[in-house]
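Right, subunit A next:
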Amino acid sequence: MERDSNTKTQVVLQGNEACAKGAVYAGCRFFAGYPITPSTEIIEMLSGEMQKAGGAFIQMEDEIGSACAIIGARWGGSKAMTATSGPGYTLMQEAIGFAAVTETPIVIVNVQRGGPSTGQPTLSSQQDIYQARYGSHGDYGIIVLAPSSVQEMYDFTVKAFDLAEQFRGPVILLADEVVGHMREKIEIFSGDRRVSSPKKKYAISPSTDFFKGANTLVEGQLHDEMGRRIGHMADKSGAFIEKITRKIEDNVDMIADVTTYCMEDADVAIVAWGSVARPSLNAVKKARGIKDDRILPKFRVVRDLVKRGVRETMHTDYSHLKVGLIKINTVWPFPEELLQQAAENVDTVIVPEMNIGKYCREIQRALPDKKVVPLPKCGGNIHTPKELLDKILEEVGVDE
Partner candidate 1 sequence: MNRLYEKYIKTESLPTLFCPGCGNGIIQYAAIEAFERLGIAEDIACVSGIGCSSWIPCYYKLDVMHTMHGRAIAFAEGLKLARPEKKIVVFTGDGDCVAIGGNHLVHAAARNIDLTVIMVNNYIYGMTGGQKSPTTPKGARTKTSPFGCIDQPIDSCKLVTSLGASYVARWTTAHPVQLEKAIADGISHKGFSFIEVLSQCPVQAGKNVYGEKEPSKIMEGYKKGTYIYKPQAGALTGDIPAPQDGKIPIGLLHYDPDASEYLQRVEERLKAEGVR
Partner candidate 2 sequence: MAEITIDKACCKGCNICLTACPKKIFVKSKKRNNYGTAMPDVKDPENCVGCRMCERLCPDGAIDVKGDRNQ
């Protein structure tokens, strides 16, 4: 994210609050939402902040209405966002498809919780990874960002608005309960953010906001550049579908963002996205003997772990493991090339996920010659560094 000259301040914020602050800084001036655990803090904070910033806020009657209202507001000229979790995100799928086909720039935050159905309202998961990409019926392209810290909740929210405007379409911020509810010290900006309007035009639908005399027709059917339906013409329809998919998939190099850590000499890589990247980073640091100054005070961690029935013992020696981390920040479009480059020199890739093992398939497809080991974990608890290192030990073995 480009940091401009606006005033920088350091604050301690919860992930959801950071997301709300990021939205206001990004220029979001309309929020519609419906309370749902664990994303409620976003709507709570924006119910005041949005109007203080001169924007509009409405608590809608459901998540469907919320997603629709932000699309309506965007055509009125306001950058708009909604935030939800689990079942609410499922309800929004039709509107996400509508935003994709009409090429409406909107941001939808999904603070993932355990599913399916009501599932585990207060616990975390990463089960919506494919729903974020393929949730709405039909074919379309979509950008999905996965924050793993409170700072990233802020930064990626800002980035989501920029990407939405640039590529004209919905952008999903795929957070989860862990990053949504944790508190960290972060840097935020105040003042008005300067945004330059995108140079290249990626939309093939009408894209002039309402009330500018353009007689814009926003049409949910497949349409031409005037908004007129083309659904009865197979060749034009096929070209339309390809265009709204490829404008994202073919520009993956402009969108993709992957962070690596200790990968220079690594034999084995942990590929993680979202909050699971946190214990993954810790595991790398532990194996490499790097002192971690970022984790919370020790007593807090121990207390939490004891409460969750986890006995964290780090007596095993992992120091011979040359582990690195590949953190995927833009989970969709899939950053295939960046991942291949980052994992070039490793033989084994561990993919920890708080789901039944989903994104690992995508990674195996991109890395056909590597040993890709899924490490799924369902139930609401995040992986511990020990679990990750033990798995690596199991896979790599003790050769020296």
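Selection rule, in plain terms: all candidates are chains of the complex that A comes from, given by their letters.
Operating definition for what follows: a contact is a pair of C-beta atoms (placed from the backbone, for glycine too) under 8 Å apart; a residue touches a chain by one contact, two chains touch by 3 or more; residues count from 1.
This structure is a prediction, so every number in the text was calculated from the model and none was measured.
**Q** Of 1 or 2, which one touches subunit A within the complex?
**A** Result: candidate 1 touches subunit A.
**Q** Taking the touch rule as given, give the residues of subunit A at its contact with candidate 1 in the complex, in rising order.
**A** 29-30, 32, 51-52, 56, 58, 60-62, 64-66, 68-78, 80, 94-95, 98, 210-211, 213-221, 227-228
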